[in-house]
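Here the complex is missing one protein chain, while the rest keep their positions.
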Amino acid sequence: MKDEFEPRIIGFLCNWCSYAGADLAGTSRLQYPPSLLPIRVMCSSRVDPLFVISAFLRGADAVLIAGCHPGDCHYQEGNYYARRRFACVRKVFETLGMESDRLRLSWISASEGPRFANVITEYTEKIKKLGPNPANKKIFL
Amino acid sequence: MEEKIGVYICECGPNIAENVDIDKVINVVSSLPSVGIVERHKLLCSEDGKKFLKQSIQEHGLTRLVIAACSPKQHEATFMKVCEEAGLNPHLFQLVNIREQCAWIIEDKERATDRATRYVRAALRRIPYHQPLEKREIDCNPDVLVIGGGITGIETSLLLAGPDRKVYLVEKTSFLGGKLREFEKLAPGMESTDKLLKHKIKNVEESENIKVFTNAEVKGVIGFLGNFIAVVKTGENEELEIKVGSVVVATGFDLFDPTKIPRYGYSKFDDVYTSLEFEKMNLNGKILLKNGQPPKSIAIIHCVGREERGYCSAVCCSYSLKFARYLKARFPDVKVSNLYTELSVPGKVYQKFYEETKAMGVDFIRAREIEIKEKVIKYLTEDEKEQNLAVDMVILTPAIQPSSDASKLAEMLKISQDEKGFFAEEHEKLGPVSTSMEGIFIAGCAQGPRNIADSIIQAEAVAGKILSSIIPGKKLEPEARTSEISEALCIGCQTCLEVCAYGAIYFDEIKRVSVVNEILCRGCGNCAASCPSGAASLKHFTATQIHQEVVEALR
Amino acid sequence: MANILKISKNAEEGLRELLRFLLEKKRVKAVFTLRKINENSAVSYSLITDSEMLKDALPLFPLMPQNAGKLLSRLTLKEHLLEPTAAVVRPCELRAFIELVKRKQGSLDNFIFISTTCPGTYPLELSTNGDIWKKLPEYEMCVKEGDIVPDIRPVCQACEHFIPYSADMTIALIGKKDVDKSCEIFLNTEKAEKLIEGMDGELSEGELETKEIKKLHSKRQEKKKELFKEINVESLGLSGLIETFGRCIGCHGCGRVCPICYCVLCDFDSRDYECEPSTYESELKKRGGMRVPPNTVLYQLGRLTHVSVSCVGCGMCTDVCPADIPISTIFLKVGEEVQNLFNYIPGKSVEEAIPLTKYEKEEFAEVED
Partner (left out) sequence: MKGARVAVKDSIEKTVLNILSKAIDKKLFDVILIPIMVPAGDSYAWVLAQDKSLLDSASSLPPIMSVQGAKALSSVTRMGKTNKKIAALMRPCEIRAVIELSKLSQIELDNIFLISMDCPGVLPLKDWLKDPTKGINSFRKVIQRFVDGDPEPDQSVRPVCTICHRFYDSSAVDLHIGILGKKGEYIFFIPHTTQAETIFAELGLSFKDDISHWQNGVDEVLKQRKKKRSLVQEELKPEVIGLDKLLDTFSNCINCHICQSVCPICYCRQCYFDSDKVKQPPDDYLMRAESKGNISLPPDKILFHLGRMSHMALSCVGCGACEDACPMSIKVAQIFSLIADRSQELFNYIPGESLEEPLPLRVFEEDELHEVETP
């Protein structure tokens, strides 16, 4: 039990949709793996690509950005910008042959408690297969 | 000053206590730097709990506060209020969610406890970087600027105007009433328009709380909810500065220009008219052909420009029925044929109105590829048969489209337009008459095609919004967790300005730096993430605070 | 068909002639170009107002002491030019400047841009030991033949954007057998045509994009493939990055010379990236050791995310790197990939908004779920 690899996923959750979605998952007592380390931001557009990169280099096994579905952003269009920035940073990872699967963008609304639980469960499984983030042990970062 | 952080862990009855070993958490946390006191409580959000919190903050002279309890969406506000009462700046507080996102989702108590500890540590790592944020209050001007003197604008003005709320009604033409003035009767009741309009206009003109400007134009609007300054160019060509707290855009619509579709023969053949031209003819009692003779057979062409514009204008069918009634009333034997692609008579009354009209011998033909020639209409029937219909007058019902000056106005007010060019509501359901700019509202056909009844409903909706949100003497409390831009670090690339949805960032040409208007800013943080040099940051969600949180969570 | 002004002097002389004409006829207030500034034959960009000084001008000298885009931005950051100024710049420098203008870091007003079909430039070190002067004959030969010049900087050898996008005048060099006898100036704008009115030389018509140009283009594409193969960017992975950037000395010189890095203070030099002792302690607990100063890889990745969308592949970063890291190759590759996402060519047109300042409602379904 103890020595089984338990991924650590940094999750930037937008206050209005995804964070509320996570709360709903909780109030509905849905069980999902304790792999998520939620960081509350007001909008997915607050997530500076550098947050993602430094979380990754600090050894996060994965980084999740979750926000309102397109069109539903509490701030009208924030998530569209978030998506562009994410596309950008992910392309950087891909092009450099780094595991871009460790970065994920998901739209989860306040009413999608079950979806939230699924996303975390399913993503955790995926990361388990990938194994720990090598950056964790690197010294010359 | 010596920092002293207080950590309070809520048992939330059994909710947290049962699944998290709170004592264990307390154990770990107590040893952490500058943690002054760590305590648990049965139910912090209860009256007793709040009292206990307030006392502890004061007795221990806490400088920062971390509470591990339920979701911030539940009780952040509650506890911030307690901080305030206790004389601690409410932003020097962090609420850790160990219920919804911990106790309730993890069965294994050991794991849940470990998670809870982690969360609390992360908060403790973050809290030293919290800054006290000041609570600001601004006066809020109750007066209203209504742009557009049509039925919607009139209705809004009448509802809003009162002894403690002035309304400024700006109309670009020389008279109030808009397009409605030309309508003799209204569908489906066929009551005379005067009944509705005349006395409303009279009331407006007589009200000392409504100032009407005709032949006037809004030249510019700056400011924000509660504090707009509008420049109005009056009929006398003088420019007035008007201070208002909110703006209502009720600028109505224009008709689609039928000459864009040559096959309708508009302005090519005689006796082809648009609906508005026909209303006028009817109002003046002169429905006559070019040659002075009364018409014997008339075709009303529906859905003109429906395909081109890409939406149904919702009103054409019903007023076409009204037109048929006009005609039948004047020339009992006249032959009226409606050529439509889709017939739309929704709602509880129009179906009946339609059936009665049909019963009067008015034809309804589903037709495609309509082509108007001299005194004859070619079209394809539903079963692809080519037909010719001889008529001596044609009435086109062109689509309703945004008024020509919509874009100019949208730009001036910094509100957005939808892909069709109508003013865009904040949210179809959550904010149907609000816009991207707080304090600016839209009603009537300016927002999209709708009939008079619906326009009036929107007018009332807007009035309701304003009356309930901008009560005279009210102070506004703008968001404290706004963005800020470091003058020292800003290089003036204005990326932030481009991505801001609220026009909350302006550029200081002299200093060559971007500046946040903290009252317009809603605190999304988009600008902060878009700034390469870290000059823009979001209070309470600064790069450092988030970074610290992440680092500790990963420890 | 573009208008051509032909001057029967070698390309550089002809260009000098043109610049002299513009200055003397007061068509321009000043000329921005490379110039030999002393007997040690050091070459630097200069702003020249006195036509006499043009004798030392080396407008076509195959060296990029700095990306001119950065300099033009420095020149027009506070205010736009009030009087016309001719700037002789390379295509990538012009593109860099346009990217900067999009970021309000300068203004195009009153600039007349004179560029060339660019054969590329030599590494800086060749100018420090003087070898560059010995190489000029070989350079000219390759230019005539439309070949890739040996020993020019790798990114130049792999550069596909060697025809300027928005220059008023373009000096045709590549594949011109007679660059040593005649100077062909393509007049791309009316502004350009007006400016040269009254200048002697014959007007003719012709195509800038000759078959030699197309040939070179495909050669360069080939070269680029090889270059990318050498470094094998796509298969670097984290370990590869650590190996490649392991010898980085953290001088951030790459950022300082990068035309797209326009921040007052680089975020990575800011307080935000300082580590508290406690951070070191937790990192040590995790790793048993830690490189200091930290953030070597973070800096490079971070700069990539900031720059890639606008990287014009000018190669300055590699050229100044004291640790000889092939930064520019990596940035070129990543830049291309990111730019393809938005099919955006940085610096092609000033009208095109920077992709990250706008969005489409329907896009990138592949990155979301």
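Order as written gives the chain letters A, B and C; numbering starts at 1 within each chain.
In the analysis below, a contact is a pair of C-beta atoms (placed from the backbone, for glycine too) under 8 Å apart; a residue touches a chain by one contact, two chains touch by 3 or more.
Please read these numbers as outputs of a predicted model, since none were measured by experiment.
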{"item": "In the full complex, displayed partners of the excluded chain", "value": "A, C"}
{"item": "Residue among C:231, C:265 or C:354 that touches the chain left out of view", "value": "C:265"}
{"item": "Residues of subunit C in contact with the chain not shown", "value": "29-30, 32, 35, 37-40, 42, 44-50, 52-53, 65-66, 71, 74-82, 124-125, 127-129, 239, 242-244, 246-247, 249-253, 256-257, 264-265, 269-271, 274-277, 280-281, 284, 288-294, 296, 319-324"}
{"item": "Absent-chain interface as seen on subunit A, which is shown", "value": "139-140"}
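We take it that only the chains that are shown with their structure count from here on.
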{"item": "Selected interface, B-C versus A-B, where C-beta contact pairs are more numerous", "value": "A-B"}
{"item": "Distance between chain centroids, defined by C-alpha means - subunit A, subunit C (Å)", "value": "37"}
{"item": "Rounded Å distance between subunit A and subunit B, as computed from the means of their C-alpha atoms", "value": "31"}
{"item": "Geometric centre distance via CA averages, subunit C-subunit B, whole Å", "value": "46"}
{"item": "For subunit C, residues contacting two or more additional chains", "value": "267, 286, 356"}
{"item": "Set of subunit A residues in contact with two or more other chains", "value": "49-50, 54, 59, 77, 81, 85"}
{"item": "Complex contacts: residues of subunit B adjacent to subunit A", "value": "71-74, 97, 99-102, 104-108, 111-112, 114-115, 118-119, 122, 416, 426, 436, 481, 499, 501, 522-526, 528-530, 538, 541, 543, 546-547, 549-551, 553-554"}
{"item": "Residue ranges of subunit B in contact with subunit C within the complex", "value": "488-495, 498-499, 512, 530, 532-535, 543-544, 547, 551, 555"}
{"item": "Subunit A to subunit C touching residues, read off their complex", "value": "49-50, 53-54, 57, 59, 70-71, 77, 80-81, 83-92, 94-99, 104-107, 134-141"}
